[in-house]
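Not every chain is included here, but those present sit where they belong.
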Amino acid sequence: MSQSSPPVRSVVVYHSGYGHTRRMAEAVAEGAEATLVEIDPEGNIADDAWEMLGVADAILLGSPTYMGGPSWQFKKFADASSKSWFEGIWQNKIFGGFTNSASINGDKLNTLEYFFLLAGQHGGVWVSMDIKPANRKDSKRDDLNRMGSYIAPMAQTPADASPEEMSPGDLETARRYGARVAMIAGQFQSGKLA
Amino acid sequence: MSQSSPPVRSVVVYHSGYGHTRRMAEAVAEGAEATLVEIDPEGNIADDAWEMLGVADAILLGSPTYMGGPSWQFKKFADASSKSWFEGIWQNKIFGGFTNSASINGDKLNTLEYFFLLAGQHGGVWVSMDIKPANRKDSKRDDLNRMGSYIAPMAQTPADASPEEMSPGDLETARRYGARVAMIAGQFQSGKLA
Amino acid sequence: MSQSSPPVRSVVVYHSGYGHTRRMAEAVAEGAEATLVEIDPEGNIADDAWEMLGVADAILLGSPTYMGGPSWQFKKFADASSKSWFEGIWQNKIFGGFTNSASINGDKLNTLEYFFLLAGQHGGVWVSMDIKPANRKDSKRDDLNRMGSYIAPMAQTPADASPEEMSPGDLETARRYGARVAMIAGQFQSGKLA
């Protein structure tokens, strides 16, 4: 991109129950140079956060995986986005997502697929990962994409581990994914103006 | 089953936003001779409903499909069932589900798949449909399984139609599925005692 | 896009068992001004088709839905694409998909979700639909997006209907989706050069 590229406005909107997904959201936001919007314990966000989402170029969706899917607080946000859907104001935006849970698998894929279906209903464009999985005998817990996820990053934090104990590899994977989504949003944005 | 078969205790637990899923739940419950438990607008059910679920042989899960998945109220119930999961008290129960939405597809499959993932986390046994799809040129809106769904019944009600205007075929499909789930729960229950 | 925009090279790669998905592929290709590549009855494509896919800007994936997913011939193509995956040559391409089956639902969503997972593994960017569902009481069989699909177009053709009898609305939906994917690929392409 040339120096005159328009700035990309990215928003990371997420729910976190115990702070792990928050830490992952911060890593994604650092990569994307995004604004963070946290869904509160009642599943709500402020009115000006809705406005920010309305004008964003890229939206990154985050939630822990609870009982096989995104938390109910995230789903309440998703259901409330039906207003934006009726008006078509998220159409053509760039989307991505991320999730954390205690189990290595634990149906995390289903959470990410739900984020994609939500983005799809809004008429969005989804950006997948570009980091090959670390899946060899000498792969380490802190390798990039040690989870072997493709459509978006996953983090795994044991049930008895604090946010401080999260895998640095998982967080760096999240950070790079954030940067990738913002870069692609920038290319797409430049192309619209070309 | 012999006349001395143990009675099957079935519970239909569902959320309904505008009454359509409630009518479908009533049809399923009629078929299964089940008790109805409605998740309230805040995503809660009464304490004695949790007790009823704990001793049920069969649990049937219902929700409209909103924004590509079950409603947040249903998900709040699902998240709250993590207590039953920790204690393993829903393990080996028979499960089924159902959903309604305005669009013919509209990601209804994702809602049913979520119900299955939830049942799976609880260590449940899932019962699929046994009605072939009505998918020929002369198929009618009121045919059984005109939706062509397999893992559980779907109903489709146009966005501007009231619960009274639901397809009789969709409701009869739901009723028969309820009866099927209860019958299989009964066989399984008899077999445990054999 | 300005007149000097680079041309977009789009490829529609599909399998068709009885001609219905072929007709849908032709509609998508017309919209996208794409080259058609048909996967043969043994699940193979020619070597030069692999080369064409390697240099394409946009890849559109099509298959009937058989037994709940893409046909085995499509899956054989997908498995063979692991070579492109190892080399990372499909990374950052724009992807889309489409499917046809006899039943209204019939697990078509699962086929489209698989296309997305495949595109995701390749590090692709997925383009969703932008046509609201036709889901009112006066909606007709020939309306645009009467299937109510979001992530990509679906067509439904009764089990006893020939390709000639496909819904004009389904085909026009497919054509517009093809045009949309190519347009977004063009914007993304222009943006890379900006």
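Just so it is clear, A, B and C label the chains in written order, and each chain counts residues from 1 on its own.
Note that a contact is a pair of C-beta atoms (placed from the backbone, for glycine too) under 8 Å apart; a residue touches a chain by one contact, two chains touch by 3 or more.
All of these numbers come straight from a predicted model, not from anything done at the bench.
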Assembly size in copies, with 3 chains present: 4
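As a working rule, only the chains that are shown with their structure count from here on.
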Centroid-based (C-alpha) most distant chain relative to subunit C: B
Centroid distance [mean C-alpha coordinates] between subunit C and subunit B, Å: 33
Chain centre separation in whole Å, for subunit C relative to subunit A (CA means): 25
Overlap residues in subunit C, where contacts from two or more other chains coincide: 150
Partner subunit B, residues of subunit C touching it in the complex: 68, 101-110, 133, 135-137, 139, 146-150, 154, 156, 158-161, 165
Subunit A partner contacts - residues on subunit C that touch it in the complex: 1-2, 5, 88, 91-92, 113, 116-117, 119-130, 132, 150-151, 184, 186-194
Subunit B residues touching subunit A - in the complex, by the definition given at the top: 43, 66-73, 75-76, 78-79, 81-82, 85, 107, 110, 113-114, 117-118, 120-121
